[in-house]
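Heads up, the thing below is written out as C-alpha cells.
Right after this comes chain A.
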Amino acid sequence: MQDIKLNSNYKSKYGFNVKEDFVFKTPKGLNEDIVSQISAMKHEPEWMRELRLKAYSIFLSKPNPTWGGDLSKINYDDIYYYLKPADKEEKSWDDVPQGVKDTFERLGIPQAEREHLAGVKAQFDSEVIYGSLMAELEEQGVIFLGTDDALKKYPEIFEQYFGTVIPAADNKFAALNTAVWSGGSFVYIPKGIHVKRPLQAYFRINAMNMGQFERTLIIADEGSYAHYVEGCTAPVYSKDSLHSAVVEVIVKPGARFRYTTIQNWSNDVYNLVTKRARVEKNGVMEWVDGNLGSRLTMKYPSCYLVGEGAHGEVLSIAYAGKHQHQDAGAKMVHLAPNTSSTIISKSVSVLGGRSSYRGLVSVTPTANNAKCRVECDALILDAESASDTYPTMKIDNDTAQIEHEATVSKVGEEKLFYLMSRGLTEAEAMGLVVSGFIEPIVKELPLEYAVELNRLIELEMEGSVG
Partner candidate 1 sequence: MRTILIDKIPSKNIIEVSSSAQYVFDPKLLKGQDVVEVEFLFNTPGVTSEIIALYSCDELSPVKLRTSARHVARSTSCNTVVRAVLRDNSLSDYLGKIKIEKTAIDTSSFLDDAVLVVGKGTHTRSDPILEIEANEVKASHGSTTGRVDESMLYYLESRGLTRNEAEGLIVRGFFESVLGNIKEASVKNYLEPLLGIGEK
Partner candidate 2 sequence: MLLQINNLRVSIEDKEILKGITLKLGEGEVVALMGPNGSGKSTLAQTLMGNPAYTVTDGNALFDSQKLFSLEANERSNLGLFLSFQYPSEVTGVTISNFLRLIYNKKNNTKISPAKFRTILKEKLSILEMPEDFMSRYLNEGFSGGEKKRMEMLQMLVLEPKLAVLDETDSGLDIDALKIVAKAVSYLRQEKGMAVLIITHYTRVLQYLEPDKVVIMRKGIIVKEGDSSLAQELEDKGYAPFGE
C-alpha cells in the first residue's frame, strides 16, 4: 500500500516493481514441455521429472473445486510458472543484488535482527537466493536449506519423504504444485535436538503474473523440537497472481513442531495452499496461521494423528478486508487411540470482506478416546461484510469426545462508547477491540510478528472507520 513511490522509480519495460535480473523464464502457460524444462533447468533426477509429469496430468484431470471461494477468474494459461532470477544461492549479504536488497528493506527483513534469527531464508520469486544458517545449528546436525538444494544434497531423505504426506493426487493445487514446484524450505531436525530460536523464512512474489509454487518439507525426528516461522508479503499488482504452496511436515514419535505463518498477500493474489502434518506417537504439531490480504485464500492446515497419543493444534486468524475472501480453517484426522486436537479460529470481516471458517474433524473406528475441541469466533465490523462457518464432524467411534462452538458478533456500541469516553478515537477504539479479539492467538506469535500484526490492524482500522 505504501509502495507507489518505489513502483514508479523502478518502472521497467516489463512493468515490474523491482528490476529483475532473471536468467531463465519459461513462457506463459503450462504444458508437458515446460514441466520437463523446469526439471531439466534444475538438473533433477529422473524420478522427480516423472513425478512432475504425472502430477501435471493429475492437475489437468481434476476440475477446480466448486466449494470455497470463486476460482473462475484464474486463467492458468496466463501465468508464468517458472522464473529463475539468479544462478546460485548467495552466500553473504554483501553479494545480494541491490534491487533485491531494496525489496527486502521495504519488507522489513531485519538485517540488524539477523543475529537473533536462527537462520534466514528469503525467497525471491522461484529460487532461494539468500540464506544464512547459524553455526550452532549446523553443529547440531540441523538441515535448513532451499528445497531444490536439499534434493541435490540429500536425495535419499528427500525421496523417502517427498509427497508422502500430500500426494500429488490429493487435490488440484497440490498436483499443480508437484508439477511446477520451485524453492521453499527443507528442514530436518535430528533426534532429540531442541532448536531454541525460530527458523525463519520470508516468501514473496515479485514478478507480475508470476505463480509461486514453493514446496516445503519438514522432518522433525524423534524427540526433537523446533519452531519454523514464515512471513509473506507482496507488492500490489493490477493483475491476478497465483500462490499455491505445499507444506509437508512429518512429526516423528515424541517430537514437537510449531509452524507459524503470518501472511499479508496483496489483494490480487489467489492463495491456495495445502499444509499437512503427519503426527506419530506422542508427537505434537502446532499450526499458527495468520491470514491477511489476498483476493482469495483457501487454506486448511491439517494434522493426521497417526500415532497413539498424538496431539494437533491449529490457531488461526483470518482478516478479510475490501474485496477479500478468507476461506480458512483446519482439519484434524484422528487415526489412533488417545489422540487429541484443538482448533481455535478468530476471524474479522470488514469493508465488504468475507471470512469463512471451514473445518473437518474426523475420528476413525481405530481412534479410541479421541478428544477434540473447536472454537470459532467471528467479528463482523460493518453491514457490508459477511462471515460463514462450515465445520464438519465425522465421528465413527463411540468413545470420542467432540466439542464445537462458534459465535458471530459485532463490536458492541456500548463498548465503543466506553472506550471513546476515555479519549480514544473511533478507529482506535475499534482497533483496540479487534486486537483484544485476536489476542489469544497473537500472544502465541514471536514478538516482532505480534507487533507487526497489531500495527497492520491499526492501519486497517484507520481506513475502515469514519
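Behind the choice of candidates: all candidates are chains of the complex that A comes from, given by their letters.
Side notes on the structure shown:
By our rule, a residue touches a chain if its C-beta (ideal position, glycine included) is under 8 Å from a C-beta of that chain, and two chains touch if they have at least 3 such contacts; residues count from 1.
Here the structure is a predicted model, which is why all the values come from computation and not from measurement.
Here chain A is shown alone, and of the candidates 1 or 2 it touches 1 within this complex.
Within the complex formed with candidate 1, the residues of chain A that make contact are 365, 378, 380-383, 385-410.
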